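And now, subunit A:
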Amino acid sequence: MEILTLLLIPIITATACVFIRKHSISKYVSIAGSFIAFVYNIFLNYDVYTNHTLSGLNSFFYLDALSILSTQIVTLVGFAAALYSAGYMEAELHEGAFREKRLRWYYFLFHMFIFTMLLVCVSNNLGIMWVAIEATTLATTFLVGFYNKKPHQEAAWKYIIICTVGITLALFGVILTYHSAKGVIGEIGYALNWSELITVADKFEPHLIRLAFLFILIGYGTKAGLAPMHTWLPDAHSQAPSPISALFSGVLLNCSLYGIIRFHILTSKCIGPDYSGTLLMIFGLISVLVSIPFILIQKDYKRLLAFSSIEHIGIIALGFGFGGMYGVYGAGLHAFNHAVVKSLLFFCSGNLFLKYKTREIEKIKGAIKTIPITAVISIIAIFAITGTPPFNIFVSEFMVLAGGFSSGSVLSIIFSSLLVIGIVLIFIGFIYNMFKMIFGTPASVIPVGEVSKFTIAAMLFLLFFVLVVSIYVPPVLNEILHNIYDIVRNA
Partner candidate 1 sequence: MTEQVIVSSRTIDILAVLMLMTTIVLVGTSRLRTSIWAYAIRSFLLTWVSGLIAYFSGIHHIFIATGISLALKVILIPGFLFYIVNKTKVKTDVESVINYTLSLLISCGLILIAYYSTQSIIKFENDFMGHCLPVSLAITLLGFFVMITRKKAITQILGLLAMEDGLFFAALSTSYGMPLIVELGVFFDILVSVIIMGIYVYRIKETFDSIDTDSLRELKE
Partner candidate 2 sequence: MSLTSNIILPILQLIVIVGLSPLVKGFINKIEARFQCRRGPSLFQPYYNLIKLLRKDAVVSETASWIFRATPYVTFVSILVIALLVPVLSSCVPLNFTGDVILIIYLFALGRFFLALSSLDTASAFGGMGGSREMMISSMAEPAMMLSVFTVSLTVGTTNLGNITSAFLNSSTLLLNPSLFLAFAALCIVIIAETGRIPIDNPFTHLELTMVHEGMVLEFSGRYLALIEWASGMKLLILLTILVNTFLPWGVASGLTFTGLIISFALYVVKIGFFAFLIAILESSFAKLRLFRIPNLLGTAFILSILAIISLYVVG
């Protein structure tokens, strides 16, 4: 019942937003709705904290540490993005980028997007999880193409086609899993429930499970932005409105990866962790390596952030692939850190765009003089995302690397070494490109001053979490991450 309430909050908010024509009201409804979801999720968090698992509606829903981490990320970034949207979309509205009527649909799709992502995390049935992941694509296609010009339409078309094909392939993986589960559990409705599957996974047909995991990895990996299936990602991230890009990068990618990890655990229980772990490591490393050249030569700062997301999803996949206490704990922590920091950076990029009306790095100079608060936050976020100590991403990247080097297999050590080189190169490219925009003398026509208070509020909210996790891992998060390790290890 509690879980159902969590799902109902975004649906009610979405419906309410459709009926409110004035943006001055609907923005508060949207903020309030996402705030309630955020607070409510914290309470749920404590339930899971005490009972380890929580199921509802005839075990249709199922929450464990892995899902609660994901819902936590969804609601947290969701609240920040709703706050940011209020300021950002209002500024765009004043620019005349779209008519006020269309904002209703923006908020409707925004909250439906949150709903579908929550559904991914809480559904026990792997088939429903597939439906929900496909639904995230459907909810966001119009958001990617929101401005409805040529490049936006192109990005939206690529997004829906590539992601739908990927997810269709994943359906084959789900079917194969169901087929092998039916052989063990029998002809019953819950033969796709994760809580059932995990208890009998060791009796599955190994051939089928191998094939199933491969299809799931390719399929959900497309949605998670793992290279080489990532081609939709830079286009969609750069063309969507900035708050949506933040949600894409920080949350959506994690949700798809969440789907892969569920199957990774099943596969590990059936045939041992080597097969799926190695595949995760390979795709993770390819993602990191593919992103390097694009970050070094990038001309568009939103695309730069998008490629950085590919890199970080790669690192999370590597962490789960390495396995072990450090690897899994680090990967979970990294998912949280990346969500917070990357959303913050997309918010910064949104402010830059509002001020300078361009996405080209070369045309922006002296952000520190025109929008000083954004610029200062950006500097912190840039240092954080590149893994500079003492910020939070340094901690999680360090743990992932420790997981790789300590796992003892030669392959992991080689991959970790390559990862170190990759991180250093990306650090150089990132600092070089981003600092060009922050320092220097701005063109005199650019007026000084921040665009909106809402955007600053959203950024400060996220900055708070960045700084807290940089100093220490809060006990709740720590406990959740330990539980995730338990789930993975018991497989």
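Keep in mind how these were chosen: all candidates are chains of the complex that A comes from, given by their letters.
We adopt the following convention: a contact is a pair of C-beta atoms (placed from the backbone, for glycine too) under 8 Å apart; a residue touches a chain by one contact, two chains touch by 3 or more; residues count from 1.
The structure displayed is predicted, hence computed values, not measured ones.
Between subunit A and the candidates 1 or 2, touch in this complex occurs only with 1. Of all the residues in subunit A, the ones that touch candidate 1 in their complex are 125, 127-128, 130-131, 134-135, 137-138, 141-142, 145, 148-151, 153-158, 160-161, 164-165, 168-169, 171-172, 174-175, 178-179, 182, 187, 189-192, 234-235, 238-239, 294, 297-298, 303.
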